[in-house]
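Partial view: only certain chains, each at its native spot in the assembly.
We just call them A, B and C in the order they show up, numbering each chain from 1.
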Amino acid sequence: MFDILLSSYPMFLEATFLTLRLTAISLIMGCGVGLLIAFFRISHSKALQTIAHVYITVIRGTPLIVQIMVLYFGITEIVTLSSFWAGAFALAIHNGAYIAEIFRGSIQSIDRGQMEAAKSLGMSYPLAMRRIILPQAFKRAIPPLGNQFIIGLKDSSLVAYVGMQELWGTGLGEAASNYRQLDTYLVVGLYYLVLVLIFTYVVNRLENRLNTGAAKKKSKGYDSASQSV
Amino acid sequence: GTSQSTGETAGEQGAKDPNKKDFTYAMSGVYKPFNFKENGELMGFDVEIGQALAEKMGMNPVPITNPFETIIQGLQAKKYDTVIGSLTITPEREKAVAFSNVYYRSGAQIFVAAGNDSIKSADDLKGKRIGVQKSSSYEQQALKLTDKSNITTYDSDVTALMDLPTGRLDAVITDQMVGFRYMKEVPDKIKDVGEPLSHDNQGIALRKDDKELLEKVNKALDEIIKDGTYQKISEKWFGRNILGSE
Amino acid sequence: MIEVKNLYKSFGSLTVLKGVDLQVGEREVVVLLGASGSGKSTLLRCLNFLEMHDQGEIHVNGQRIDPKTTDLNKFRTEVGMVFQHFNLFPHKTVLENVIEAPVYVKKTPPDRAREEAYALLEKVGMRDKADVYPDMLSGGQKQRVAIARALAMKPKIMLFDEPTSALDPELVGEVLQVMKQLAKEGMTMVVVTHEMGFAREVADRAVFMDNGQILEQGEPEHFFTNPQQERTRQFLNSIL
């Protein structure tokens, strides 16, 4: 295993960057989709609510690999995309449904008194959303969003099956030519693990930084690991 | 054989004779017309060759599907005992597995979208986007014609062919029989270009230490070729004998 | 200044306001009393259209406010509101809380808004906490900031919904002090509160709501010592 790790790192590093680029782009787009759908869900229009509901139900009710394949071939009937962009759009649409629920939850978790106070000061709904509700909601969304980003990073491996040579695609190809699949797959797994650990660390740091600004909310206060049940 | 086929991996091919040993042979199942599924039933040239060989050897034929990119790994991991899956015999692969005698010969062919007039031969493929089955011998051939970043790999040659009309690919390299079948069933989508890139020998793959079975397979293969069984199967699927000669 | 005529409001099958009539004159301070659930908050929220009434009319300065034809956002800039739970914006400092609406709604130049904000904070005794986040303040301090924030829009009317009932007893005084000052300066105010001392000292009129209707009203002195209705007497006994 270590020989693979040592000998083929330039190839895997390149694939890692592709994975990161793909993940980043699809998650950024996913945040846009998610925000839109979240607004649909909390809007007063029955039609928009229904659209959002159906979208979320279908995406959360079917496997990602099926979505990727459908979107890869389905999107093409409308517009021709490279496999990078087809994969990125598929992941964005997938992650968008989950991110929508995160945003909706965090927006609705903001005390309704905030919206009332903003309105009582003469702010319009969009202005109050933009200046008062969303900044607070985004902060609250960071932990679950970080978690979703990690899931999105791992899930990006499935675009290997529409021909992307990102980390997993590269691993598959490599294993098929060196006939040492177990070792190769372990190396790929290690790359993902390191990426996830780095990302987890960054998200935790960010959370802590945001929390020190305002007063820290303490949790119940037992150390969970030392709890005796 | 050590594979405990549960019947989950392959459609049950008739009643099994409990007194006979299983002859397990793998294929991708997405390589029409050599091996594919229709209404859940695995069929095609490779499937029937396996059945004929098993009969000659007095064994139970158990065809199994496995993704092509890990088909040799599965063999080494003893998930099945042979691969009858249109594996081209290459020096690379010969390092990993033992091959039987050639069981058919075919050509690697370039296919392009029906409306594409800019690609007329292999020389036009430089810098073009080529689609191939992941870890196939065609992937190696494509690498000689264009650079790695322009190659897209698929789970199935058929999927690659279907990505031609979308414009995502400029060309696909695969077995000519696979492309011709697609052209016949779905007219006016793709076309073949130029002469075959190579004439390849296809072999049945076995584990290197499985010498006894290799001998039996080679003997049975000889027999079905001699007694006309092979001829019949080949005629059924291709209208001609694809054994060819060197 | 405010005239409410025959106001009705239901939530689903629950009718909360059942034909309320109320006048509030300019520079008048009205205290609204009543048991929990009697509809005080709902009435107050109808006055600045945080809730839309189902029937009846609301006139302000002689003009009927119809949600369909009026720009409610604009209208609300003229009516300040102070909430029981303050509802300060936690992601903004005290100063930012106060200048938010002037700058983003009224388009006051930030420099001028800041100047005016400092003056208002001075007035409520919170000048030195201008750069602090609400989380760091006591309840009484928060409520004083909330009052300054509402005043920053220069409203003509101020509505208070139990502004001191979420406060520790020792912090109630500082908020009432600010409200008294405001009344003295001639602000028109409608205040839901159970602080009898405040009502007696400051209010021009006490209004008693019961079960979605106004049952009785009058000058505080008279109202508290000699209520006409049995129901009012019961209520006053229960809170005094």
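Definition applied: a residue touches a chain if its C-beta (ideal position, glycine included) is under 8 Å from a C-beta of that chain, and two chains touch if they have at least 3 such contacts.
Just so we're clear, the structure is a prediction, and the values are computed from it rather than from any experiment.
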Chain copy counts across the complete structure file, not just the copies drawn: A x2, B x1, C x2
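The rule we apply is simple: only the chains that are shown with their structure count from here on.
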Chain at the geometric heart of the assembly (C-alpha centres): A
Centre-to-centre distance between subunit B and subunit A (centres being mean Cα positions), rounded to whole Å: 39
Geometric centre distance via CA averages, subunit C-subunit B, whole Å: 81
Centroid spacing, where centroids are CA-atom means, of subunit A and subunit C in whole angstrom: 44
Residues of subunit B whose C-beta touches two or more other chains: none
Interfacial residue positions of subunit B with respect to subunit A in the complex: 69-70, 72-73, 76, 92, 95-96, 131, 134-135, 148-149, 152-155, 162-163, 166-168
Partner subunit B, residues of subunit A touching it in the complex: 73, 76, 80-83, 86, 161-163, 165, 169, 172-173, 175-177, 179, 181
Subunit C residues touching subunit A - in the complex, by the definition given at the top: 48, 50, 73-74, 76-77, 79-81, 83, 85, 87-91, 100-101, 104-106, 133, 135-136, 146, 149-150, 153
